[in-house]
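Apart from one protein chain that is not included, each protein chain of the complex appears where it belongs.
A, B and C are the chain letters, set down in written order, and residue numbers restart from 1 in every chain.
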Amino acid sequence: MVDSGPADALLDMYRRMRLIRDFEELVQALFLKGEVPGTTHLCIGQEADAIGVASALGDEDRLAGTYRGHGVALALGVDPQALLDEMLGRATGVCGGRAGSMNVIDLSNRLIGCFGIVGGSIAAATGAALSLKRQGRGGVAVAFFGEGTINQGYFAECLNFAQVLSLPVLYLCENNRYGEFTPYEDVTAGEVLDRPRTLGIPAEQVDGMDVVAVRDVAEGAVGRARDGEGPQFVETLTYRFVGHSRADPGAYRKQGELEEWKLRDPLTVARARLVDELGVDAGEVDAVDREIGAQIDEMRSAGLEAPLPDPALLAEASEFKG
Amino acid sequence: MVDSGPADALLDMYRRMRLIRDFEELVQALFLKGEVPGTTHLCIGQEADAIGVASALGDEDRLAGTYRGHGVALALGVDPQALLDEMLGRATGVCGGRAGSMNVIDLSNRLIGCFGIVGGSIAAATGAALSLKRQGRGGVAVAFFGEGTINQGYFAECLNFAQVLSLPVLYLCENNRYGEFTPYEDVTAGEVLDRPRTLGIPAEQVDGMDVVAVRDVAEGAVGRARDGEGPQFVETLTYRFVGHSRADPGAYRKQGELEEWKLRDPLTVARARLVDELGVDAGEVDAVDREIGAQIDEMRSAGLEAPLPDPALLAEASEFKG
Amino acid sequence: MVEFREAIVTALDEELAANENVVFFGEDVAEPGGVFKATPGLRKKHGDRVFDTPISELALTGAAFGSAVTGLRPVIEIMFGDFMPLAMDSLVNQSAKYWFISNEQQSVPLVVRSAIGAGSRLGAVHSQTPVPWFLGVPGLKIVCPSTPNDARALLKAAIRDDNPVLFFEHKRLYSLKGEVDDDPVELGTARVMREGADLTIVSAMVGVHVALEAAEALARDGIEAEVIDLRTLRPLDHAAVAASLARTGHLLVVEEGPRTGGWSATVAAEIAEGSLHDIDDLWRLTTPDLPIPFSPALEDAFLPGAERLAAAVRSRLVSRSG
Partner (left out) sequence: MVEFREAIVTALDEELAANENVVFFGEDVAEPGGVFKATPGLRKKHGDRVFDTPISELALTGAAFGSAVTGLRPVIEIMFGDFMPLAMDSLVNQSAKYWFISNEQQSVPLVVRSAIGAGSRLGAVHSQTPVPWFLGVPGLKIVCPSTPNDARALLKAAIRDDNPVLFFEHKRLYSLKGEVDDDPVELGTARVMREGADLTIVSAMVGVHVALEAAEALARDGIEAEVIDLRTLRPLDHAAVAASLARTGHLLVVEEGPRTGGWSATVAAEIAEGSLHDIDDLWRLTTPDLPIPFSPALEDAFLPGAERLAAAVRSRLVSRSG
C-alpha cells in the first residue's frame, strides 16, 4: 500500500494532472477543427507519469521528453498558453511556432526538449547528466520514453554509457503496451526491466495510473541518482486512452482492454485517494476541475487570437548562433 | 572434461589452425617489409575460435566476420593464396585487390564478408539468417565479433530482431578482453552472456583456446539453430597474442597477462591433446607443421609475383550491376 | 484514376506475387498497413513474407542487406525519411559498397521505401528530404516519383533492379490521383512533362507539380517553360537536361532541400562544366539553409511554391535580358 501523503500535495498533483488532461482534450478538439496543424501525440491516460516524476524533481534537474511531450512540459511548468500557442503555430509559442508539438524545447523550465526521434530523449538526458555531474550541484537528468523504444540502438548504447560513467540519470520508461499500432510482445524479446538490470542499473516497476506511487518511486530513484549511485530505471505500467496520433483507428487494441484501463484512469484513482482515503470534500475536487476548465477556455480564445510568426524571419534568421 | 574425439579429426583441425597461424605470421612479416599496404588485424591466439566454429558448419551455412577476419576466411576454405594476394593488393586477390584485409568477401566459400565497421558482421549474419530461414534447407548464419562490439547499437537491435523472428543465427562473441587498447571492464557494464540471456537467447561460454571445446559448443549451438530453436549465443574466452593492428604498443596489457595466455596457445593445447591424450606421434604433428611451412613459403613467393590490378578498370567499372 | 498510395501498394503486391524472394518489412507496415496507409492488405495476402519489425532502423536495414546478398530481394520501409540517418551506416558501408569491393561477386538487390518531404506541418524532424545525405554515396540509386503512374512503375523497377535503391515517397503526393498504365519505366531516365522553348525547369516530386503550375502562369505572360521531371536523382539523367537546355538556353533547377549540398547543385555544376558558353542562364531555387519550420506561416514561405517560382523566373529573365 502506497501512502497518499498530505491532502494538499495530492490535490496539487490532481490539479496538475487535470490541467494536462484538459489541455490534451483542448488540443484534440482544436485539432479536429483544423486549428492544430500537422499531427499530435496526446498523453491522455498517462498523466500520472508526468506529474509523479516532475513532483520528484528540483530546480537543478533536467528532463528530456518525446513527441508525446505535452504532459511532461506542463508538469515541469512550461506556460500552458505558450505550449498551446506552439501547437497552433503562433509567434507566441514557446518556440515561436518554429518547433511544433513534437519538438518543444523550454530550457528555462528544465525541459531540454521533446524529441521526435524514438530514442532521442535518452541521448539528450544522458548527455545532460554528464553536465549535471560535472557541475556537482546534485542535478539529475530524466529521460522519458516508451516501451517500444527499448529496441533502438540509442537505448542500449546510452544505458551502458551512463552506467560505465555512473551518471546521475533516471530512465523513465512509460510502458503503454504499444509502439504506435504494434503490441510490445510482437516486436520485443524479454522483459523491459531485465535490460537495465543486466547492466547493473537498478530498475523497478510502478503502477503508472497512480500518481502517488509514481512520485514515490521517482523520488527514490532520483534520490539515489542524486546521491551518486549512478543511473536508475523505472518502468511505469500505463495506457494511452487515445490514438497514437491523429489518424489512429485503434484496431490493434485487445478486446475490452481500453475499457478496463479506463477504470483506472489516473484522475479517477487520484480522486478516490483524495475523497475516500484522505477525506477531502468531493466538492473541493470539483472546484479544481471547474477552475482548470475556466483556464482552458481562456487559453483557447487567447491561442486562437495569437499572432502568427512573420515569414520575414526566415530571411533574417541564421542557421548559426553568433 | 571435453572429449578429444578421433585423432584424425583433431589433427585436421590442428593443421588448419597451423595454417592460420603461419598465414598470419607471414602477413605480419610481409607487413614489416612494407609489402602489405595499409593495416592488418591479426587473429594470432584466436585460431581455435575460427576452426572450432567452422568445423561445426555445413554447406548451407554462412558466416560474417570482422576486420580481424583472416582466420574465419581460411577456416571456411577461402583459398589461402587468393587471401594473401588480396592483402598484397594483387589482381589475383579474392576480391581482385579491391577490398583489402578488412573487407574480404568470398560468397563461394560461404563468407558473406568481413566487415570493417564494428557490429556490421552482426547485421550481415542476421540478414543472412532471414534468407536461410526462408530457403528452409536448415542453413545457419554465424556472426563473429569481439566483446567490445556488444556496446554497439547493431548488437542490441539485431539480437532482439533475430529473437523476435526466431532466426537461425549463431552470435559468436570472441572475448579477447580488449577492444583495441581499451579493457572490457572500463567501458562495458555487466557480463557478456547476460545480454543475450535477457532476450531469452541461450548463451554459453567456452574456453576459446581449446579447439575441441569450441567445436563441441558450436556444434550444439548450430544444431539448435538448425532445428528451429532460434538465435544462439556463444562467448569464447580467448586472447590476442599480437597487437590490435599494425601500430599497437600493447601498453594496455596487464603485467604477465600475455605470457600467461601464451601458455594456453591453442596450438599447444591441441598438440597436447593429440600427443598426450590421443597418443599421436609428435613427429606426425611436426610433419604437419613442416608441410604448412612449405605451403606458406610457396605462397609468399607466388604472392609477391602476382600481378597488380590494372587501374584502367576504374574507368570501366560501374558502381552498379547491370 | 489511381491514388499515389494505391500505386505503391499495387507495385508491392505485384512484385511480391511475381517473385517469392521478395519480402517486405518495416515498422507498423504489416498488420496496421503503414502509418501512411500505403501498405494495407499485403500481410494478409502474402503471409509471413510481409512482417512488422521492432523500432530498430539499423537492424532492419542491416538485416535487409544481409538477406539481399544471400538470395532475398528485400523491400523495407523506413517510416519517415528523417529516420534514415539511423540506418545510414548499413546503406553506406555495407550495401553501397558490396558490388564493387566484392569484385562484382554479388550485388545488393534491396529497396528502402520512405515517406519524405515538407508541407505537412510536421516540423523539422518529420519533413526532411534525405537526398543530400545520400547523393554522394556511390553504389546507391535514389528514386523520387511525382505521379501515381511513375510511383508504380518505378517501384516495380526498383524491386527488379539488382542494386540498392532508395525509393522516396513525398507525403504530399500520397493522395494525388492519376492515370496508370502498364508501361515499364527505367530507373535513371528523366521525363519531359511539358514542352516549352524559353526555359527549362528541372525538378522532382512535388517540385514537378509546382513547376507545372508555375509554367501555366508563365504561359499567360508569354513565357513557355519546358518542365523536366528527373524521377531518379541518382544516377542523374544529365543528358535529358542538356538536351532540353540546348533548345531553351535557360535552366532553372527547383529543389525541395537546402541551398547548400543538394542535387540541384550537382545538376547545375555538370551543366556549367559541360556547356558554360552554350547557355544563357542557369540558376537554382531551393529552400533556405535552415531547419524546416513548423508553423504553416513559416513553412509555406520556406518552400518553393508556384507563385514564387513564376516570380523568380520573370525577374531573372528580365534582369538577364536587361
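Rule of thumb we're sticking to: a residue touches a chain if its C-beta (ideal position, glycine included) is under 8 Å from a C-beta of that chain, and two chains touch if they have at least 3 such contacts.
Keep in mind it's a predicted model, so treat the numbers as computed, not measured.
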Interface partners of the hidden chain - shown chains only, full complex considered: A, B, C
Of A:Gly45, A:Gly65, A:Gly89 or A:Gly113, the one touching the omitted chain in the full complex: A:Gly113
Sole residue of A:Cys43, A:Ala124 or A:Val242 that reaches the chain not shown, by the stated touch rule: A:Ala124
Candidate in contact with the missing chain, chosen from B:Gly153, B:Pro168, B:Pro231 or B:Gly303: B:Gly153
Contacts of subunit B with the absent chain, listed as residue ranges: 37-39, 89-90, 93, 97-103, 115-119, 148-149, 151-153, 179-182, 186-188, 247, 251-252, 308-311, 313-315, 317, 319
Subunit C residues that touch the omitted chain in the full complex: 82-83, 85-86, 88-89, 91-93, 96-97, 100-101, 123-125, 131-139, 234-236, 257-258, 260-266, 268-273, 276, 279, 281-284, 288-291, 293-294
Those residues of subunit A which, in the complete complex, touch the missing chain: 62, 64, 94-96, 98-99, 103, 105-108, 112-113, 115-117, 120, 122-132, 134-135, 141, 153-154, 157-158, 160-161, 164-165, 317, 319-322
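By definition in this document, only the chains that are shown with their structure count from here on.
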Central chain of the complex, centres being mean CA coordinates: C
Far-end chain from subunit A, centres as C-alpha averages: B
Separation of subunit A from subunit B, taking each centre as the mean of its C-alpha atoms, in whole Å: 46
Interchain centroid distance [CA atoms averaged], subunit A/subunit C, Å: 36
Shared interface positions of subunit C, touching two or more other chains: 53-54, 56, 58-59
Residues of subunit B engaged with two or more neighbouring chains: 153-154, 157, 160-161, 164
